[in-house]
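As you look at this complex, bear in mind that one protein chain is not there, while each of the others sits in place.
Just so it is clear, A, B and C label the chains in written order, and each chain counts residues from 1 on its own.
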Amino acid sequence: MTATLGAPPAAAPVTMASALNRALADALEADDRVLVFGEDVGTLGGVFRITDGLAARFGDRRVFDTPLAESGIVGTAIGMAMNGLLPVVEMQFDAFAYPAFEQVTSHLAKMRNRTRGAVGLPVVIRVPYGGGIGGVEHHCDSSEAYYTHTSGLRVVAPGTPGDAYDLLRAAIDCPDPVIFLEPKRRYWSKETTTLGAAPLPIDRAAVRRAGSDVTLIAYGGMLATALEAAEAAVEEGWDVEVVDLRTLAPFDDDTVAASVRRTGRAVVVHEAQRFGGYGAEVAARLTEQCFHHLAAPVLRVTGFDIPYPAPKLEEHHLPSVDRILDAVARLQWDDQVEPPRKGY
Amino acid sequence: MTATLGAPPAAAPVTMASALNRALADALEADDRVLVFGEDVGTLGGVFRITDGLAARFGDRRVFDTPLAESGIVGTAIGMAMNGLLPVVEMQFDAFAYPAFEQVTSHLAKMRNRTRGAVGLPVVIRVPYGGGIGGVEHHCDSSEAYYTHTSGLRVVAPGTPGDAYDLLRAAIDCPDPVIFLEPKRRYWSKETTTLGAAPLPIDRAAVRRAGSDVTLIAYGGMLATALEAAEAAVEEGWDVEVVDLRTLAPFDDDTVAASVRRTGRAVVVHEAQRFGGYGAEVAARLTEQCFHHLAAPVLRVTGFDIPYPAPKLEEHHLPSVDRILDAVARLQWDDQVEPPRKGY
Amino acid sequence: MVAPPVPESAQLPEELSDRHPEALLPTPTPLHLLDANGREVDSRLSMPEEDVLLDLYRRMVVGRRFDAQATALTKQGRLAVYPSSRGQEACEVGAVVALRPQDWLFPTYRDSVALVTRGVDPMETLTLLRGDWHLGYDPYEYRVAPQCTPLATNTLHAVGLAHAATVKGEDTVALVLLGDGATSEGDTHEALNFAAVWKSPVVFLVQNNGYAISVPLAKQTAAPSLAHKGIGYGMPSVLVDGNDAAAVHVVVREAVERAATGHGPTLIEALTYRIESHTNADDAQRYRDDAEVAAWLERDPIDRLERYLTARGLLGEDARAAITAEAEGLASRVRAGMNADVEVDPMSLFQHVYAQPTLQLRAQQQLLTDELLQEAE
Partner (left out) sequence: MVAPPVPESAQLPEELSDRHPEALLPTPTPLHLLDANGREVDSRLSMPEEDVLLDLYRRMVVGRRFDAQATALTKQGRLAVYPSSRGQEACEVGAVVALRPQDWLFPTYRDSVALVTRGVDPMETLTLLRGDWHLGYDPYEYRVAPQCTPLATNTLHAVGLAHAATVKGEDTVALVLLGDGATSEGDTHEALNFAAVWKSPVVFLVQNNGYAISVPLAKQTAAPSLAHKGIGYGMPSVLVDGNDAAAVHVVVREAVERAATGHGPTLIEALTYRIESHTNADDAQRYRDDAEVAAWLERDPIDRLERYLTARGLLGEDARAAITAEAEGLASRVRAGMNADVEVDPMSLFQHVYAQPTLQLRAQQQLLTDELLQEAE
């Protein structure tokens, strides 16, 4: 292999925002059927500039602003998908996807099944989600639990720029509808990577940091916090493994359960409110699958059961490194009552 | 006490439908601020006849049909509650509440908190939910997980006629917004009871059947099935306790955890799809609270992760007595590997 | 301000509507071609060709027979539920016959007669209502979307499909059916707006049958007519007698033509009446008078066209006999089909939830398989 021929492009620092922009551009380039639309995604390039430059490059037939109506955006995307197109739509902020809830649950999620496979709906709904950016009310919701509970949807939440690229390309290629959750707080985070060089399949979790004592399970906006906590735990003498779910539904049981069986302890982390949150599913299914390997219950570090707080208080609501470490500390490291099980 | 004065009214057989009707009538009678409205609830008395006769009795100023728009119904109910009324609205079927999702999540659930307690919204949303009645698509959803995950809402699901009465009266009296889930399949079930004679508080679970070997946790449409399973389990030699949650959120940890600590084994049952379902929360929190008392993981018996099936196949989807018994059987009764823990 | 006169033709060049928005308003009374007695009336519409009229008649008779058969099957417990189109045949047939093969139909639960008219296999039409599965036909085969139950949601699908046709440069028009009640839903508003802004080739046909289950129109809207909503979107609108198949047909045909030639969407309100209860599970006597039903029976869409055709000598004994035979043939096929028990494979529950079954669904399928084996033992 020479330096000029077939050499992979050099890795370069890239933000998640520009990785997403590149994924959209490459998908538009690769397949004429891809359309990008939503509120302010055309001329403006989106309020987060994720679609910056796309309308100019691909024309307003393929990248365009719609009237201001989210049910309308998702409902027409469904019709377009029925007619052979691949719509990628943007909901401007998480809570502003709620008006489309009926179209998502009653149609987008069910159409393939209702029609016995005749009508698939390869629609991607991009949702900037989560907090940590000082946004005012309604701008920081984490609504993954609503979507992951809805059979027929795939739900994806990248935690790194590289994954943002790979997962968005995979979501657009996917024949199933995908709710694509973009962690706002990570839009401007950087990674030095070669986009698209070695994509992991869309439905696979990834072990981001190997460790033997406890498994931290995170995704999207909380991945970086979990990794930070894992580093901080070294000081406490804990060897922490971090699993990045990448795809929330369907769940990669194999990867996650293997990790938890290895470590015997697990903490799942998310920003969303705790009760009935996605972490409950993770905890319940891991307990079902790994009960005899668990030295302690699977713990959850989550937002509180409150409406997302105002900017001045969000730091208290959001899972922090300390709160994660506190949970890890509660995992009965010196359990006198219960002897360590087989393997520990 | 004489036979004529102060004697409680004699217990009589009553269906859940008529208990609900009576609760509405008594609430309308008791408080002028109560209004009942929705689609077809006036002249027709509702498609399930839950509001039968109310418009005639209380007039169309207090019981009335709205235009056909669920976001409109919930949104105007919010405005009415802001102005001192107590709206009790009906969503005709479970899936037809989805158009109101934004009003429910972004306003109904949050208003009290946003306004620092200045504006409470004592709205009750009645939702006939669940299947088992041979209904066609979109008529049999179980959407409790969407609501229980939404901080600020109370979610209630009666399993018996007596409770239907008590809980609906309590919901209407409650200063918080309540999603009131009525199990369609139980509308015509009967109980011999004196309505309102001895109501349990709205946020308390009830042990419906005492037992020492395992706790079945159920609510709404699955309560009867769980009780049936408990009876059938006697033959297998299992002494099954049945806890009726009554209120799904906020959760009555004390009652449920006490039962599970006693029995050391638990199965939670619901019709809704499994992944991210309400049962995940129940399993996760009981495991957190009772880990050292558990002889086996908390198991879930739920609908499959599919859109609600057509009438001919629903029996295969819905938790049955057999499926519950199978789960109970999987609770490692003769666990050779792990010795029974303290207390068992 | 005095509004300019409305032009004679519904084929409204866009410049005109820009200069004179009032041209987007419907006529104050419904357009029609035949009065209730089947007599031709003065109209701005022109009468369709004779073979078209005969075709409309034939399909209405066949459609009604199908409808009656389906209703009968509910009484025998062979259908879980059936929302009848009886009385609305002029809308269902008149509109569908105006579609070209490449066009799409977006029907509701009410519109089984429209499906049969479009050529959907009658047994496939009834799959949903028999409770076998959510849908019995392949939408692409007939260019008919699944019958839609969540009200008004199909309006947006129609706009999306039509817009995609525009994007792809295809000559396809989408006709979406909705009821008077469904016009109150937010989705209807969003669909009318998207269609108008995008100038999508869509025809919105509101079958205003006076009720949304038990709720009469007066509790649904205070508008002069539902067609008066069009101008608020910049969309031409038409009010038509929905029991006059010829008029419905012409009006929809014009709208399809407008759409196909790049002039954008049309909103049509057809005034009609549902003769049966909302579904067999409903009891219409709780909310409407027999006298009202009787008055509408006088305006029956089939009788009306039959009188016209008979008076013009276009409907001889032979033709009648052939149509009756066709209708009875269909009915007996439906009876036979519905009386045969259909087995639905429980394993199909897990198919097509995703393009590829997930590991979790495979495990759940295994659980059910085991249960069924155990039961069989």
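Rule of thumb we're sticking to: contacts are C-beta pairs under 8 Å (C-beta built on N, C-alpha and C of every residue); 3 or more make two chains touch, one makes a residue touch a chain.
From a predicted model like this one, the values you see are computed outputs, not experimental measurements.
*Asks:* Wait, the hidden chain, what does it touch out of the ones we have here?
*Replies:* A, B, C
*Asks:* Please identify which residue in C:Glu185, C:Asp244, C:Asp282 or C:Asp300 touches the non-displayed chain.
*Replies:* C:Glu185
*Asks:* Give me the chain C residues in contact with the hidden chain, please.
*Replies:* Residues in contact with the chain left out: 1-3, 5-6, 18, 21-22, 24-25, 27-28, 184-190, 193, 196-197, 199, 219-225, 228-235.
*Asks:* Tell me, which residues in chain B touch the chain that this view leaves out?
*Replies:* The missing chain touches chain B at positions 35, 61-62, 66-67, 69, 71-72, 74-85, 87, 99, 102-103, 106-107, 110-120, 151-152, 154, 174-176, 203, 250-251, 253-254.
*Asks:* Go through chain A and note every residue touching the omitted chain.
*Replies:* Residues in contact with the chain left out: 39-40, 42-45, 47, 65-69, 71-72, 95-96, 98-99, 134-139, 274-275, 304-307, 309-313, 316-317, 322-323, 326.
Operating definition for what follows: only the chains that are shown with their structure count from here on.
*Asks:* Relative to chain A, which chain's C-alpha centre is the most remote?
*Replies:* C
*Asks:* For chain A and chain B, let me know how many angstrom lie between their CA-based centres, rounded off.
*Replies:* From the centre of chain A to the centre of chain B is 32 Å.
*Asks:* If I count partner chains per residue in chain B, which residues reach a count of at least 2?
*Replies:* Residues 71, 95, 98-99, 137-138, 275, 304-307 of chain B each touch two or more of the other chains.
*Asks:* Send over the residues of chain C in touch with two or more other chains.
*Replies:* Correct list: 133-134, 150, 186-187, 348, 353, 358, 360.
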